[in-house]
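Complex shown without one protein chain; remaining protein chains in place.
Coming up: chain A.
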């Protein structure tokens, strides 16, 4: 492994960190300069993410040891196919959100670009880290940046939504720390690969505590992923935020889904003994409930932004349904769905703002308004995106849903429920979107004031994302192939463990058994056992 490859894993975190820091220093400078710099940062990030994806596409798992501390003792960053895919998805989304933001919405408040870059850093860090406490830290980074972005532009609606969003996330963070603390107290490690081995060799007296901590962790991730009944914060917050910010927020619920997938496939996966598949029954049922609740919310929405926010909930429900099914086919279907739905929903959020601007005082309210001057263009884009999100052929949502339905055939007990709920909620989503579209683009109020022309430059990113949805159909086979390969790595975490802990780590079960003897090793007062998984000369004396 060359030096570039060795250090490249941390690049998706460093690029936005350095760009953001530079932008803080340049806070008094001219807007064009900051926009150019921020855009360059995002483009560089896209390049780096693409490079990382190509590095891991052949199945290699890149591990970056921060400070060169050996694995269970230091923090590691791990880039496998899933992590690299999510990082690339973030960068693509960031590029188009930034294209939209620099058309003017970034000037409605201060420090938009700084917050945007730090949000990217938090997202990429959360996807790449291999350490549970580090995951918490990156969660906090992305959350504090998102608080700022949500409030960007100000106004009473944003303050009200912001307060709810911030408080519920702070409570979530506290619960996260309780869960992490319990896991450390019992297992004596925070490295995910090491946790996985310790959980597999857990003594019966500690199972209750670890199960409680694991379910608490699931609660936190479900809150972030907007899984019913913990999704109630989302529609209010997302429908109040500005267009570019909320386009990027579309991936924030996926961080929760990603964390669920990572933690419960790696730490509480098939090899976890009595704790294997701990949350599987919950995930499927809650995913289906989320689908139904999100769809009902979409049907009841009186504003387009609120409708699209409920579509984020629907997309979270579909993804968690697929993840809850388990197995390679379902996981790959869920990943394909994640990739395409994130981009489509983000495009819909940006289009919502364009439509609202054009309609003047009517905003995005779903009632008869002025005749739109460019109704063909706006309506055409809305049609394409609505078809994609509702899952009709020939767009990407259709393939995503077909893959999920196909995967459900492998689980005969759940299949009728999944088939029925996915298909019926798809139809209801289509009805909600058709009603919204016909109200916005066909129904006109004759004495309404004339609407203004849309800003075509702002429609470019929307059209580009709609084009990407088409590319997801054209290149469905390679993309699904990649998702399948990523799912294979998740189903069999042996490669991950070996990459992080070193060769032979997976077959030292005998060793692991002796270390999990309760930590009455006398000389260490704490629970942390000094297990040596790597050659001793790599470990500093303090450990």
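Methods note: a residue touches a chain if its C-beta (ideal position, glycine included) is under 8 Å from a C-beta of that chain, and two chains touch if they have at least 3 such contacts; residues count from 1.
One rule holds for everything that comes next: contacts and distances are computed from a predicted model.
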item	value
Per UniProt, the name of the complex member that is left out, chosen from "Energy-coupling factor transporter transmembrane protein EcfT", "YeeE/YedE family protein", "Na+/H+ antiporter subunit C" or "Carnitine transport ATP-binding protein OpuCA"	"Na+/H+ antiporter subunit C"
Full-complex contact with the absent chain, from A:144, A:232, A:377 or A:392	A:144
From A:40, A:170 or A:409, residue that would touch the chain that is not displayed	A:170
Contact with the hidden chain (one of A:162, A:235, A:269 or A:326)	A:162
Missing-chain contacts mapped onto chain A	133, 137, 140, 144, 147, 151, 154-156, 159-160, 162-164, 166-167, 170-171, 173-174, 177-178, 180-182, 184-185, 190, 522-528, 541-542
